[in-house]
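This report concerns only the one structure given below.
A single protein chain has been removed from this complex, and every other one stays in its place.
The letters A, B, C, D and E name the chains in turn, as written, and every chain counts its residues from 1.
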Amino acid sequence: MKKVDLSFQSCKSEYKDSDVVIFSAPLDLTTSFRPGTRFAGNHIRIDSVGIEWYSPYQDKSLKDYNTCDIGDLEMPLGDLEGALDVIYKTTKKIIEDKKTPLMIGGEHLVTYPAVKALIEEYKNLHIIHLDAHTDLRDEFLGMKLSHATVLRRLYDLGAKIYSFGIRSGDKHEFEWAKEHIYLRKFDLETLDEKVNLLKDKPVYITIDLDVLDPGVFPGTGTPEPGGIQFKELLQALELFRNLNNIVGADIVELNPLLDSSGASTMAAIKALRELILLLHK
Amino acid sequence: MKKVDLSFQSCKSEYKDSDVVIFSAPLDLTTSFRPGTRFAGNHIRIDSVGIEWYSPYQDKSLKDYNTCDIGDLEMPLGDLEGALDVIYKTTKKIIEDKKTPLMIGGEHLVTYPAVKALIEEYKNLHIIHLDAHTDLRDEFLGMKLSHATVLRRLYDLGAKIYSFGIRSGDKHEFEWAKEHIYLRKFDLETLDEKVNLLKDKPVYITIDLDVLDPGVFPGTGTPEPGGIQFKELLQALELFRNLNNIVGADIVELNPLLDSSGASTMAAIKALRELILLLHK
Amino acid sequence: MKKVDLSFQSCKSEYKDSDVVIFSAPLDLTTSFRPGTRFAGNHIRIDSVGIEWYSPYQDKSLKDYNTCDIGDLEMPLGDLEGALDVIYKTTKKIIEDKKTPLMIGGEHLVTYPAVKALIEEYKNLHIIHLDAHTDLRDEFLGMKLSHATVLRRLYDLGAKIYSFGIRSGDKHEFEWAKEHIYLRKFDLETLDEKVNLLKDKPVYITIDLDVLDPGVFPGTGTPEPGGIQFKELLQALELFRNLNNIVGADIVELNPLLDSSGASTMAAIKALRELILLLHK
Amino acid sequence: MKKVDLSFQSCKSEYKDSDVVIFSAPLDLTTSFRPGTRFAGNHIRIDSVGIEWYSPYQDKSLKDYNTCDIGDLEMPLGDLEGALDVIYKTTKKIIEDKKTPLMIGGEHLVTYPAVKALIEEYKNLHIIHLDAHTDLRDEFLGMKLSHATVLRRLYDLGAKIYSFGIRSGDKHEFEWAKEHIYLRKFDLETLDEKVNLLKDKPVYITIDLDVLDPGVFPGTGTPEPGGIQFKELLQALELFRNLNNIVGADIVELNPLLDSSGASTMAAIKALRELILLLHK
Amino acid sequence: MKKVDLSFQSCKSEYKDSDVVIFSAPLDLTTSFRPGTRFAGNHIRIDSVGIEWYSPYQDKSLKDYNTCDIGDLEMPLGDLEGALDVIYKTTKKIIEDKKTPLMIGGEHLVTYPAVKALIEEYKNLHIIHLDAHTDLRDEFLGMKLSHATVLRRLYDLGAKIYSFGIRSGDKHEFEWAKEHIYLRKFDLETLDEKVNLLKDKPVYITIDLDVLDPGVFPGTGTPEPGGIQFKELLQALELFRNLNNIVGADIVELNPLLDSSGASTMAAIKALRELILLLHK
Partner (left out) sequence: MKKVDLSFQSCKSEYKDSDVVIFSAPLDLTTSFRPGTRFAGNHIRIDSVGIEWYSPYQDKSLKDYNTCDIGDLEMPLGDLEGALDVIYKTTKKIIEDKKTPLMIGGEHLVTYPAVKALIEEYKNLHIIHLDAHTDLRDEFLGMKLSHATVLRRLYDLGAKIYSFGIRSGDKHEFEWAKEHIYLRKFDLETLDEKVNLLKDKPVYITIDLDVLDPGVFPGTGTPEPGGIQFKELLQALELFRNLNNIVGADIVELNPLLDSSGASTMAAIKALRELILLLHK
């Protein structure tokens, strides 16, 4: 007679026994169009019974690894800085305990405090970033910390950025990108080269799921037509197996309020399973 | 750093410390129209953050009581008898441990094994039954055990039945009812009298949420127009405060697949909160 | 091995053997807000398995009567006059064959050709009309024949009109009504008196389902808040048992495209079952 | 060849010619459960073609009055104080121009800056408040300004509060209410008395549409079962005709993301039409 | 004045005159995630007016062939073996009458009794199987007969299996497959070769529509991201024109409860039209 356990799929290990720790960050405060990503974590959890624990892509099974799911972080809802601090401290603690963090957003801004914690440990941190949007504004609607500025803030932290699939942004963002980061427009080409380059570097992977075409992933606040297919995302995930030092990862921007069929939630679930298996080297 | 806890609202006590034990029975095998009630338990859990723990109706708060939520029972999905047996044994164990069971369906058939366990303890068990449907067929589509026969089976177990709100059934069910049980058609009138009568008797309360009008509760497999308002259900719940010996209860037939706005789920959540507080005398 | 039969519930008699004939008129050409009522007939048919054939309100069963369902009329879709003519001729034929017509709309304009056929047989025809809207404009958007003018056209045909539940219309419609027809605003009060008055007169019943509150019946093109409950509609249907000469009836304005839960469709189905049983004296 | 005009229904006057000014405040930053009310204003605008300009309740027509709709306010999205200031200044300007403000939320917090502007003009301001929730917390999740504290903040500003329909809140809120404001639980009884009392006082009306039962109004972030019917809201609006000095009003908490049938949006539209006509004495 | 005929598109021949016979099997008893496929047949029927009877892919028209649609089989709902027996007997009868069966599921388990009947006639039966899932478990949740074991059961019957598009299953299923059947992971490559090989063999085609990517086909109980495009399915169907002896076919796993836009239903309808034309050699 044990308390209900709604951990992601078969990731039911205790924290102390785990190598990978899943948490969700229910934040969508700076969302400019349709909010709701705060509900992603728990919808992913309860629908994760709909997927197998075995991946035929990696020939690995969730059952063979120790993963803990600590659930939604408790965050002061209206207090942006307070909320980001909770994510920062959680990530910090996980790293200190020699475990790998895997975060479910929330809006994309959640990546900022996670990377902030990681870069203190890994000075030479590289970011592989899949997204529809540049997220490179210096400020957005008067705010320095926003889903639309998050990659710029990661750059400010000293991370090296490699963006792929980008098809939306303001003109000056694309121009700024040319001089400061690597940015691949529209698709994932050259990802193989860059993965090869980063083979032994510490790498953080952040996947804004709206990099997928809205046909595949309608359940997101700001769908941007013309994206990649799920098979292309799977190929990217396969490429990541060549990275020897992935120090953390996240998937962000699933909005369950906009996913009446549940298919977008399942896309997030499958991406998450593959990421978990990737993180368990 | 603890594992995710998605217990209903603030019902986060451990089993051993609890007086009331919530569990959900994800069964919808005999559903004849639109299935999906198997998902009710977890949808109720994750949306229960949207309700206050304090009830202004009973002037009581969930925070002041020890309640444990053990989640969805693990049931052999395609095996009806096996599934019912899991419910029976779980209920049995809870009673033996001197706790009160509170079940979330699933289809209405889940009430059968729960009552079967209870009646072994309380020979003189009375059932208060709110529902749109008679559920009194002797068999349905060739089956003795079905959502459409469940009240008949409770009668066979020896329970005394008091049905209210009934507005759908076959002619012979209504005729059989006249001779064997108490059945109030269309509304909840006379419920006060019957509650008074059962004041000190052991009573089990089973609420098929489709007793509510589909305007109030569209998220159910077999909506039956012409039902009661939620305020009438609240009045019934207030009446139940006069029962001194409620030995268990359930709510059944929420189908989250048919609840795009989430309002039906919230109706179930509010009814559940009131029931929990009722069970904590 | 017979062809698929998707007749309404158990109304599976052949035309020649039937006393009541159901047909649906898939017309929504003059709808001014959200179209889609053309799909009502077939959605009602396929969901009608979700209701019992027995009515505890009338203590009668569909199984005990001969009813034929001839399905959607084939209508020249873009040709309004042609479409209305198909309805007229179908109704005419049914009357000539000494059967009672029961029509499923479509938009409310479908009532016009049906009444036109009936009034040729019953000069002294009275209309009982439940609706949210007056539908009494003399013309609408330049058209004489429109969902918004249909009751005015019935008046022009010579029918006596008794409208109930009306809560929307232009000022001049309410003023015209005072001098030409009986119109009860907002609710069904006085329906009992009027039914008594029309006891032995030939009566046609037309139920625009948007007379129901949108809480109960959201699945309609022009929801008008502040309507009646389904129980009130059931009470009206019970009153109609005092009418000794109902010569036809219809229900209109269900829009299945706006009924994601199916609850509005079920409301139409239940109203239809009661009407069928009423027509079988 | 004029630019698109999507003003509410027939409220197409220029600002300078108008007596009543509609604006919408697309704010849902402090929403704790399901956000999306920021979209209410424009959804109300585009669906307002689905309602008549004439009200049979008040026997008045929107066409006979000059009303201007200035649309969504432009607000710094992530900056709560900045956003509230925009509402404050807009309301202030409207009052200074001797016009009456009518606001569409957004979350309920938008009422705070509007009342702040009004109370500078009307020291003796009274608030009639229809809502499911107390909104009387002193702070919520660490914030003084929140949808859950808004009525408490209005009290702090010096307004006299009369709350009706309240059925959710924390225990201490109900207790605080007893000593500081008038609060009617569960329904609108005594509203007539209070309206009589406030007959000649300056009154601001704030309607949180979730005072309606979720059956009637599912399209809201935090549905609370057991609310009032739309007819009861209409009766309240009729009572308000006895108020001789309504100085402003708002409706809040429609969430179009949760309103797949459009019926909740139409409820907001009808309430808004009645309020506009009320404000035009 | 004939009874309603809701046969698929223009497939309105009588049974005795037909070469191909369509039926639907409303079974979803063993579905482990989201049930509802039982409604596929009738939703396909009523929406089939939305497709042309002419196929520009095959340059053939439904109007030029005699096809009968006998509708949903009547099955004892809760009785799995009884239900399967109805499918078996129906298929048997159709074969005996020298007609070709074309079945609409229902869950994938419906394929078992159909193939059982066919293999009695065609000892040397080959199965072409398009699916996201292996369906090769020996038992699932304790059951031998399940949607998750159906291909294994077909193997047990003696059929030769050729699976394509498979991207989900347990590890041991993939391993078993290597030794006992032909299984192509992830896509349809090599289908041309295999079709060539089976050119003159008796072939049964079973299409689990979840082989399609959930972007294309969200309306299914267990969506599995990373599937094929509809154009690839069309190419497969074109390849099947090289098969000279197709003895039956089915499409399964459409769940209309999860298809709010109707696009998945239309995908099933188009696949069905192409299959009908394929079966009419």
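Observations on the model:
Everything that follows uses one rule, which is that contacts are C-beta pairs under 8 Å (C-beta built on N, C-alpha and C of every residue); 3 or more make two chains touch, one makes a residue touch a chain.
Only a predicted model underlies this, so the values are computations on that prediction, with no experimental measurement involved.
Looking at the complete complex, one finds that the omitted chain is in touch with A, C, D, E. Checked against the hidden chain, the listed residues D:I70, D:L141, D:L157 or D:L239 yield one contact partner: D:I70.
The chain that is not drawn here is touched, among residues A:N42, A:S55, A:S163 or A:S260, by A:S260. Listed for subunit D, the residues touching the missing chain in the whole complex are 1-7, 12, 14-15, 21, 39, 42-43, 45-46, 68-72, 93-94, 97, 260. Subunit C meets the missing chain through residues 28-30, 32, 34-36, 38-39, 76-80, 82, 140-143, 146, 257-258. Although one chain is not shown, part of subunit A still touches it, namely residues 33-34, 166-171, 174, 185-186, 213-216, 218-219, 222-227, 258-260.
Convention: only the chains that are shown with their structure count from here on.
A straight line joining the Cα centres of subunit B and subunit E is 39 Å long. Contact with two or more other chains is made by residues 213, 215-216, 260 of subunit C.
All chain pairs that count as touching, in label order, are A-B, A-D, A-E, B-C, B-D, B-E, C-D, C-E.
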